[in-house]
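Only a part of the assembly is drawn; its chains keep their places, and the rest are absent.
Order of writing sets the labels: A and B. Residues in every chain begin at 1.
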Amino acid sequence: MTPTATLNTAALGRYATMRRIRSFEERVGELFLKGQSAGSMLHLSIGEEAVVGMTEAMKPGDTFTTHHRGHGVFIGRGGDPARMMAEIAGKEDGYCRGKGGSMHIADRALGHLGANAIVGGGIPHVVGAGISYRNASSGQIAVAFFGDGAMSQGILYESMNMAALWHLPVIFCCINNQYGMGTRVDRSAGHLDFPARAEAFGLNAARADGADVEEVYATASALTHAARQGNPGYLEIDAFRFYGHARMDKSPYRTPDEESQGRARDPLLAARVRLADAGVASEADLGGIDGDAAFEMDLALAHAIAATPPGLSTMFQDVYAPGTPAPTPQADRLTAILSEGARA
Amino acid sequence: MTETTYRDAIRQALLDAMQADPSVILIGEEVGVYGGAYGVTKGLIDLFGADRVIDAPISEAAIIGAAIGAAMTGLRPVAELMYVDFIGMTMDQLANQAAKSRYMFGGQIGVPMVLRTQGGTGRSAAAQHSQSLEAWVLHTPGLRLVMPATVNDAYHLLRQSLTQPDPVVFIEHKGLYTMKGTLDVDHPDGAWGQPVSRRAGGDVVIISYSRMLHESLAAAELLAQAGIEAEVIDLRCLNPMDDAPLIDAVKRTGRAMVVTEAVVTGSVASDVAARLSETCFDWLEEPILRVGGENIPIPVSPALERGSIPSAALIHDAARWLVKREAPGWAA
């Protein structure tokens, strides 16, 4: 529990970002209900907004990869909600031209090296980014965001070992929301002390309360500082997945009690109360922040719905870089075989 | 004879096999309490307990590796890979371990396991959740490859897979789970290991498997309206492949095409077309045509996704061109 004394306007900014994340995710839910999303593989990060403590500890130029539940992380790093929502709707002016969708949002300009639909898939990429920054002495760090489920992927430990062995400016950030789909973490891990695993591989390891964004920020700041000196770290954010795994999942495997207790650990509510108590912001200020977020995300939703889908021919673009001939469409291949001109 | 779905036929096969053979166990992510990402294993953990229906951590490589070890020591594991797209993490265990153990060890140690998984497009699940990767398995001696297209095959081919002494990769299609059909537990659609002719016709042979079988059958109906009778053959068991019935059919008609949902380059369609072109050369009136997925990753946009794989219309157009030399409208 962060002493209210340390609360300041930066903390107010973190509250605002958390609110924007939640408002965004709520609109993603609407997009789906309106039948306007590209598919139903939409993973909301509601309850995990304290990840903002980590994203704010990063600096411009730092890069990151995320898992499939990465909307919140990207908003924390400055992602444009309108282009994100358009991508989730599979539209041409989405971040990935409607080819990636919710699970594959990326933005090279903002250092987002890509969301990944393979659990653990994006983790080793930060090791390579770390090599780039180490060799260039650029002072940048790379952060891998992933869920507790990725703690069971061997590639995580291969990556941790490399980061420690090569003294890379890297952070492994586990957003532990207690579940991988229907499996609570105590049914997927034989031993629940995850920081101990990271320590055994030579990392600075810490766990922070996902209901306390200021604790996350303080812990993340220390770890990122060390990482920039070549001492890689592991941060676990202890949170709770408020809703189902994806839009279809009603979490029948959880009791109402468990859900209400979990949702009681709400980082927004906690921050809100404490900001008010500390006199950093009035109810009116906070209400204004909430209203602005709602308004912004309503616009993002409207934009996504109005945006145009990609044309069929874009399908053949971006398989290889410009300059390499695009793959031959099947129609052309068949024509080259069967058209009279092609026959002897 | 019961009307049921592809999903329930698979579930029934697992249930019957587990009842008939106590050595059958299930291991995979979310196969127990959750009941399977696509609901195929719902309720089985209640019937057989957590020792036989094992919810595994998200460790694909070790799941397959554990299934191999269990198979080597007397169990008959059904390992579930939630999406065939994740097979990349398991190819060492699958192709270097499961496939080669019997051979490397001089016949001493078999690996009687089934790898159940599902693939294909249809849910706007994007490039990492929509692939058709059976070609990697086809290219691996020691593995068996089975891909059911009908409700009855979903049941029988899985039951038969669970009697095999060697590893079977059993690939379902996410787009078929809700498909209705007739299950006759006493009569399989055909013999284990053999293709089945799903429709008779003397003008052209359309060879396919999994969900593309249904697009091919739909295309055959369209062709019939144009007076073209297509035979439609379902490969079912792709590795090892018994191509004798295919060769007979192609020699009869002299015209054939092979349809796959996978990226066409390096696909099962390429391999089947190559064999048939070798063996049926003197009987061919026209080249054996491959119709498959575009050579691209699968885009998330529903329209692009649909446009990236063969449709009944495309299959019809190509077949008609092959038989009547009538160029379709899209021909450049």
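Miscellaneous remarks
Quick note on the criterion: contacts are C-beta pairs under 8 Å (C-beta built on N, C-alpha and C of every residue); 3 or more make two chains touch, one makes a residue touch a chain.
Because the structure is predicted, anything quoted here is derived from the model rather than measured.
The assembly described by this file has a subunit formula of A x2, B x2.
Heads up, the rule we're going with is that only the chains that are shown with their structure count from here on.
Distance between chain A and chain B, defined via averaged C-alpha coordinates, is recorded as 34 Å. Chain A meets chain B in the complex at residues 38-41, 90-91, 98-101, 103-104, 116-121, 149-150, 152-154, 180-183, 187-189, 253, 309-310, 312, 314-316, 319, 327-332, 334-335, 337-340. Partner chain A is touched in their complex by these residues of chain B: 29-30, 33-34, 37, 55, 57-59, 61-62, 85-86, 89, 123-129, 264, 287, 289, 291-292, 294-297, 299-304, 307-308, 310, 314, 318, 321-322, 325, 327, 330-332.
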